[in-house]
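Left out: one protein chain. Kept in place: all the others.
And now, chain A:
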Amino acid sequence: MSHPAPAALPDAWRVEVFRSQDRPDPDGEQTLAAALELGLELGLEPIEGLRLGRGYLLPPELSQAAVETIARELLADPVVDTPRITAPGGHPEVPAGVHRVLVAPQPGVMDPVATAVGRALVRDGHLAEYSTGTVATFRAWELTGAVDRAGLETLGRRLLANETIDTLRFDSEDLPYVQPGGSGHRGSVEVPLRALDDDALLALSREGQLSLDLAEMQTVRDHYAALGREPSALELETIAQTWSEHCKHKTLCGLIDFEGERIDNLLRSTIGAATRTIDAPWCLSVFEDNAGIVEFEGDQAVCIKVETHNHPSAIDPFGGAGTGIGGVIRDVLGAGLGAEPIANIDAFFVGPLDLPADEVPKGTMHPRRILRGVVDGVRQYGNCMGIPTVTGGLWHHKGYTANPLVYAGTVGLMPSSMAHKQVAAGDAIVAVGGRTGRDGIHGATFSSIELSEHSETESSHAVQIGDPITEKGVLDTLLRARDAGLYRGITDCGAGGFSSAVGEMGEHCGADVELDRVPLKYPGLSSHEVWISEAQERMVLSVPPEKLEACLAVFAAEDVEAVVIGHFTDTGKLVVRDGDEVVGELDMQFLHKGNPRTVRQAAWVAPDVADPGVPTSTDPQAELLALLAHPNLCSREWIVRQYDHEVQGRSAIKPMVGPAGDGPGDAAVIQPLAESTRGLALAVGANPLQGRLDPWAMAAAGIDEALRNVVSVGADPERAVLLDNFSWGNCNEPDRLGSLVLAARACHDVALAFRAPFVSGKDSLNNEYRVGDRTLSIPPTLLITAMAPVPDLRRAVTMDLKRAGNRLYLVGETAADLGGSHWFDVLGLDGGRVPRPDLERAPAQMRALHGAIAAGRVRACHDLSEGGLAVAAAEMAFAGRCGARVALGSVPLAADLPGAADGDAVALFSESCTRFLVEVEPDHAAGFEQALAGFPCASVGEVTDDGRLELLGRDGATLVDLDVEQLRQAHTGGFRG
């Protein structure tokens, strides 16, 4: 091994902290196991040992004694660690026979650990001051075994580092130790636009990553032609951010031609129209703010928002998911005058976990790595923020391999009186929280274009690394400032950075911004980079001048940076200055209303797939076990247990239920107010297998599922609210847009039927992946979130069976709805009729069931969804460590069952909507039946004490007779991270 020239070694003290030789090194062991998992395919079997050293680079001016003290007191644990200290410019004393892989964040990538260490060194007097780059961190992996260079590189790239954000070194000790920066130009840069023809306009949009189409570029050009000047780079960027699909929802709010009809604003005419028609008086703020706000109890309201963070998570799963959660938390912090986040939600859609390595498309990661990364990201950010992650979901499909979907949601609690915000001319614009750097440039526009094999290099600047602890400081202080009434308006700094936040807040008045006042992580940013950076953990406030001093003091008391960066005006203009120079001046009217409305073509053609009818279930036991182990159904306990779902002490029904905590609960329930037993239930629904066959039915079934889930735990469906999150392919393609139109129409129809208003939503379009000249779309995916109050927590129920001798009722009608079912997926069948809720009956039936639960007549309730009755009965049985016997002959079947159909198969595995399996004590049976009178509801069996699940066919024959422990093992035996 040749050592690099000393000149390449960093001029910094190097401290590497390893676990002592006689101590376990869990990071090393875990990574070694993951390497061996990859080993067979990639030649990593020779690795024998792997240990992690946590590395720190400290300023060379520190004395050796000081570095030793820092290592002993701050960086290493005296009981379990051994530090290795190397002088500046020196070569570390690496044990013989050891290979080293060093991983360091690229300069400019956020390094919260380095910042925390730097601040501690200042506090202790080791350093006079800290600025980004003074302290750096890295990871030193030490391997033993006969691994060649190719093996090292495979290990580094596949497991140890993400080269989008990390620098990798193989047996080489040079590390970056520099102040990030660059020589970005401060001041105005003119962009000649007026003379450009269409081709040149499109080239400018593409090369500048503006993501504006030709009509939009022409509009901008004509606007400046009329003004008689050229735009500045900052103005052009501001327009691109504000007009991005991400910020403007141009597709859903634009003009669409569909089946001879011109749809003007799909969102408003479907989802918005349903909410307006329902006009629930308890909806305080819907579709107008960062989150939907509804009354909860007394003078308290709850708000909710669910976001997508798909493209960043494809490139950096850990950072993308973490900043996804961080961003949606800020949405809630910025809803109304700000809410206290009390619960998080996450849902992931990823490729098959058993995908062979050679089928992973170029430039993308294996679904396992993506899933581990996004779970890690949510865990780290959510846990650190002290917000319980209480519910969510995980679905798999080959179509998500290159374009995974990551949804993150947050629920907040706030006084109802704080549901609305204002901005007044003369108010100070105060930026609170993290500093601004070159991270997350063009996130809004990046999210609006398709991914490609080059995305990870072209768009690495769109990746942000979150620092939850900075956001926690913001949360703590912001709520104090809110309660003291020290600001009038607030919003989060999300996509588009200050350009969007200030631009939106000042839309109806005007704003004057001074960029030279914005605190930076490091120098060297150009004016427009400061303006559009999507650096994390920042909020913007509108503070009345007379309250400014008191407001700033609240933040200063807890070391949270808050700085005046300008003021709101009454000019109707957005003026951006940098020093003495005006670097941008935009008319608010043009900025917010000037974008052209494109007409898109939409068409729906049902796929040409024959209906396979109702096949016979030839081996119901094997099919049931296969369903319990299906990737979309199997246990998520390995994920749930990594999330702190009980912090804040509000947990009332946990995500996993039953005496052993391994039953998959339908919905989580929290107790928002300690003094009240009113609960709040949260759940999601999605059916990605159905959308390709019937987008209307898929959306309708998703709403039905989300509502079923909250009703199952005791929530009141008459106070339920919904959220829509569409993730679709490229909606410039008529077929993609056609299915979106149908799904949106279903949202309208079903919301209206249930009188459950949509209160918020977010779409992510263009989820496509380009390889060469082929474009692959994700399956059209609608995630529905439902939130509903549980009137009295004491009546909440869980899905685990409680006691032998109790009766089992099936509520709801079963039809041959096998299209997109998981049974078909297990059998390898396509086509068929996708379940649709009966909009006449479903709402009343859910109300009736809720009445029975609220009256205390129900001991356990589980909705029938993926896998149908067979899976629901199996889950209830093993969750409760009880047996169950169900007679399929008693199941209420639809009248239109095809003549030759296998009625047993339909009863076992159909995924018809609005069905529940309910456990009722014999004493309550009459009352329960009375509550459900007039609805399909039948006693189908009982809870037994023999620990077996028995499912009897319509002719009385035993179709399934399995030990519930075997069912549990099938459910829990899959991938565990």
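Keep in mind that, in the parts below, a residue touches a chain if its C-beta (ideal position, glycine included) is under 8 Å from a C-beta of that chain, and two chains touch if they have at least 3 such contacts; residues count from 1.
Just so we're on the same page, contacts and distances are computed from a predicted model.
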Task = Determine which name in "histidine kinase", "Fe-S cluster assembly ATPase SufC", "Glycine betaine/proline transport system permease protein" or "Phosphoribosylformylglycinamidine synthase" the UniProt entry assigns to the undisplayed chain of the complex.
result = "Phosphoribosylformylglycinamidine synthase"
Task = Can you work out which residue in A:Asp346, A:Asp644 or A:Glu950 touches the chain that's missing from view?
result = A:Asp644
Key: Touch criterion as defined above, residue of A:Glu29, A:Asp213 or A:Glu733 at the omitted chain   = A:Glu29
Ask   = Looking at the whole complex, which of A:Leu50, A:Leu75 or A:Met539 touches the chain that is not displayed?
value = A:Leu75
Inquiry  = Please output the residues of chain A touching the missing chain, sorted low to high.
reply    = 23-24, 26-27, 29-30, 54, 72-75, 77-80, 112-113, 116-117, 120, 123-124, 379, 383-386, 467-470, 472-473, 476, 557-559, 640-649, 651-654, 656-659, 661, 671, 674, 793-794, 796-798, 800, 802, 880, 977
